[in-house]
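For this depiction, one protein chain was excluded, whereas all remaining protein chains were kept in their positions.
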Amino acid sequence: MTSTPVLNITDYSLTYSTPAGPIRILENISLEIAKGEVLGLVGESGSAKSSLAFAVMRDLPGRIERESGSIQLQGVDLTTLQENELTRRRGKKIAMVFQNAATALDPTQSLGAHLAETLRTHRLNDSQDIMARVHELFELVGLPDPVLMAQKYPHEVSGGEKQRVVLAMAISCEPDLILFDEPTSALDATTAVGMLDLFAEMQKKFGVAGLFISHDLGVVSEIADRVAVIYGGRIVETAAVDDLFANPKHPYTRSLLASLPRPSDTRTKRGLRIDEGIPPTRRGAVPACNFSHRCPKHDPAICDNSRVSLMPHGSGQLACARPDAVVNEIQASPLETSQATNDTVLEVENLTVRLGRTSLIRQLLRQDPVQVHAVNNVNLTLHRGETLSLVGESGCGKSSLARALVGLGPFEGELRLEGRVIETLNAEYRASVQIIFQNPDSSLNPRHRLATILSRALKLYRPDIKAGQREGEIVKLMEQVRLPAHYKDRYPHQLSGGEKQRVAIARAIAAQPKVIICDEITSGLDAAVQASIVALLRQVQQETGVALLFITHDLAILRHIAHRTAVMYLGEIVETRSVQDLDQRPYHPYTEALLSSSSTPDSNTITRRVRLTGDLPVRTTLLKGCGFESRCPRRIGTICHDKPVPLHQVAQAHTLKCHHDTADLAKIEPVWQYAQPHD
Amino acid sequence: MTIYYVVKRLIYLIFTALLVSLIVFSVTQLLPANAATMILGEYATDEALAALNNKLGLNDPAPVQYLRWLSNVVQGDFGVSLRTSQPVGPTIMSALGRSAILAVFSLLLVCIIAIPLGVLAASQRGKLTDLGVSLVSYIGISLPEFVLATLLLVWLASPSIGLFPASGYVPFSEDFWGALHHIALPVLTLTIVLTAHISRMIRSEMVDTLETDFVRAARLRGLPKRRVLFHHALRNSMLPAITVIALDVGYLIGGVIVVEEVFAFPGVGRQLILAIQNRDLPMIQAGALIMACSYAVANLLADLAYGTLDKRIKY
Partner (left out) sequence: MQATLNTLRALMRSPQGAVGTVLVTLLLIISIFGPVIAPQDPEGFNFGARFSEPTSQFLFGTDWFGRDLLSRILVGARSTVLLAILATIIGTAIGAMIGIFSGFVGGWVDELIMRAVDAIMAIPGLLLALMILTVLGSSSLNAVIAIGIAFAPGMSRIARSTTLSVRELDYVSAARARGESSLWIIFAEILPNMVAPVIVEATIRVAFAIMTLATLSFLGLGAQPPSSEWGLMIAEAREHMFRSPWPIVVPGIAIALIAIAFNLLGDGLRDVLNPQAQE
């Protein structure tokens, strides 16, 4: 580290005032970022990591009750600067890349205008042609056809391209520091890895310092030099990136890493640590250590004496009163998926979903109906006690498929439940096939108590239970999902995110279904809560033998729940295979890219880089050839575009759809390799 | 924006106009007394009534009458006023011209005043300026036009002050300053009420826009406050504002009716009220139809403007 840090935050604290009293946002934050260094800031939702970025930008949205400490950029304290001084530095000395590029760009301005105005404002290139510089910057961030791109409007380009424009703006004035606020969270995995590469490249090229904020430890491990872990508005640990992941010191960091799934888990049989993740209190008395309520090391005699602050520890810093204490930490149960059977429960044959309706006037004008081919001829088989995961990126049609299966949309094709062809989705079928939605905030009616929510399923599907006995059954259900019985009179908003999802699970199992469709049900949750939901589902499956269709975009978590996986791309299933040998060749080129793009701090794996470029084809026309052809790194030629794709039966439970011969695909260099732990 | 969209909007407009004409026509059908009774009075003989009914085609089935009326209207023939026995068409058209003068002057003034006022209030959110603008606009939207108009009349046109004439109209072609003098109070009334509405609208749109990510992003790129406010925030707020201004034209039309009545200004509104009071069927039909159609056209123009300005919309 050099002697003059680019950013130096010293003992910075921030408290907002709210109608319910003051709320502590950030407490005694001290951080340094050296020239050319990237500091990763990780923390779960609500840890105030974004607030720190906005504090640095001096753009705080709340009503400030108290603010103390200093934030120095190149030796100048930003907290004492006048507004016009700040305006001069923003964008020029310190730039920001937002989480959601789609909302960070003005919809009425062209992409080029955004950049040109930034350059003009900071009076760079007075003599030079500004548009030439704009095109140069667009080219630098890897945007194809910069001249055309500059004329386009934000809604005309893809999410990844928007984020590239935002990055171009951030580097345009060659600032000293760039703040990245979850810049890849809104992007698909295969797009996100490309962005990460670009960030790293730009950062090296300009030698700019970075503060990289993310909830995703994997993403941070790819880009940061050092990592700071924030919990409840306090920094609890900082360390060099490799140190932190190999040897976490703070009990919070340890539990965070322990609940994170890794690609190697299928080999090592490593289980996930379960933690309900109750957030720390931010009001009232200031606790000595705000993690103590969850901490296995917590000893009131030592930990509660005085405020635990961040101290140098080894090569990094640590905020813990008992850093060297050895305690029996709750060990995660080893990875064990339940035994699947070969009894077929649900079969889906040639299921096709088309979305969109044509208006009367469009018909009168004889315009073609605009329909999106969301799901094309999908075949699936689910066995009793089995979990089939359906993996794909946003917009691939996996949710349309789920909704069709539970009667929430029209479809073509055949369904068979336990061998019987389903003509209409009657009450019996509905009881047998249940769905759990991604977001419990919207899937539980905010005006209903939990008792009402659960009793409806009982009333509709379990006529054997009399009205008087429902109460008892509800308590049993809540027990099954490990919710206290007195919760039954609560409303959903009085529950935490994980608890709400448990209610949704209870509602699904109330019908004693044969199949439960889980539509991205852990996506919005922190890692620890995700682990507990997955464990609950496994337990339910063991007890009841229910088959699960587990829809996700996250390859890492499916290793902890699924037996088989189906990979979906543009409405088609391109590959189906068992999870045990997920990393065995051959794989579909898209599966290859997906495997490569899931970034997780895992010392046991070596991942080869596969990066996708190119655009998705239009969804309103049916494709003749392969849907992945436009982005495929292993594209053969026009055959991929023109000819229908053959389906190969690679092994008994392994099918693959590609123009390549499977023998050729088996010969490629493995994208993922298991390396024995070296300690 | 595509031809498809324009055609779609035009079809809606025609559909709307037809439906309005149907409603206007049914209203007169629902009346207890028909035109023949009104012309001949209560004490007419049955024979005379029957003869006139026949002559006017009032014995035909309602759909036939509607189609005949509609085809006449399309050709510009609105019938003959029962009150004055003059053709309705020319009367209503010249009245429309005079009402348009009020409407155009008011709308222009409103746009000049209301937009800067709304922007000012939003940019000073929570401060004294905002509070002042909000307070005044609260009063503005809570004062019915007739109250405001009457109060202005009492204060500015009373014989002892005599700043403005209390009623009437002078054509611009005859006496330009006199004409301005005569329309001043009606225009002032409409402007105050509409300004209150629209500045409130602009303010609330601006407040929402100022909280969006892209405005924040613009600010954090170091753009000057003025540029963020006008170039980014106002541009994006104007789109919804256009729709609301067009909707307020409906308000304006209601206001015009009242204001013309208070100031005895010979426009469509006053003709309509006179017609309603005298049950002058052809005049009611013509007045209502013309007002509703002007409103529909205003909405169409707003939609087309929206379609041209908003780059996101693809039709």
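For reference, chains read A and B in written order, and residue numbers begin at 1 within each chain.
In this section, contacts are C-beta pairs under 8 Å (C-beta built on N, C-alpha and C of every residue); 3 or more make two chains touch, one makes a residue touch a chain.
Quick caveat: nothing in here was measured; it's all calculated off a predicted structure.
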Sole touch to the unshown chain from B:P87, B:G178 or B:G250: residue B:G250
Option from B:L10, B:I112, B:L151 or B:L180 whose C-beta touches the chain left out: B:L151
Out of A:A246, A:A427 or A:A663, point to the residue that touches the absent chain in the complete complex. A:A427
Out of B:I139, B:L163 or B:L180, only one touches the absent chain, namely B:I139
Identify the residues of chain A touching the omitted chain, counting contacts across the whole complex. 19, 357, 359-360, 403, 406-408, 427, 430, 434-435, 437-439, 442-448, 456-457, 460, 507
If the hidden chain were put back, which residues of chain B would touch it? 12, 15-16, 19-20, 23-24, 27, 30-31, 138-139, 141-147, 150-151, 153-155, 158-160, 250-251, 253-254, 257-258, 261, 272-273, 276-277, 279, 284, 288, 291-292, 295-296, 299
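Basically, only the chains that are shown with their structure count from here on.
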Mind pulling up the chain A residues that touch chain B in the complex? 57, 59, 87-92, 95-96, 98, 100, 103-109, 117-118, 121-122, 153, 155, 166, 169, 361-362, 365, 367
Could you pull out which chain B residues touch chain A in their complex? 4, 7-8, 11, 212-225, 227, 231-232, 235-236, 309-312
